[in-house]
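Just one protein chain is left out here, and the rest sit where they should.
Take a look at subunit A:
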Amino acid sequence: MTMARQNIVLLGAAILVVAAPLILGIEGSYGGADGQAQAVIEESGYRPWFSNIWTPPSKEIESLLFALQAAAGAGLLGYVLGRLHGRRPK
């Protein structure tokens, strides 16, 4: 199997694994695991003693920042892989 074909198979498998819960229709609120752990801790009566010094003012702003984080990473990763590809002997 060529490298390109292997990569396609691996990427396809990764997408399938991630999409499987939605494809299979598994019930759930699909909330964050971090928040669930937080709820469990708060049930015990614990109250946080410090809060984030800045919180995004809305879900939209939060998703904007998450998208920027992913975009910055993807951009740099693409740049490096593209440079490496360009270096390959023709």
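Quick note on the criterion: contacts are C-beta pairs under 8 Å (C-beta built on N, C-alpha and C of every residue); 3 or more make two chains touch, one makes a residue touch a chain; residues count from 1.
One rule holds for everything that comes next: contacts and distances are computed from a predicted model.
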| item | value |
| --- | --- |
| Absent chain [UniProt protein name; select from "Circularly permuted type 2 ATP-grasp protein", "Cobalt transport protein CbiM", "Methanethiol oxidase" or "Branched-chain amino acid ABC transporter permease"] | "Cobalt transport protein CbiM" |
| In subunit A, positions touching the absent partner | 3, 6-7, 10-11, 13-14, 17-22, 26-34, 36-38, 40-41, 44, 46, 48-56, 62, 65-67, 69-70, 72-77, 79-81, 83-84, 87-88 |
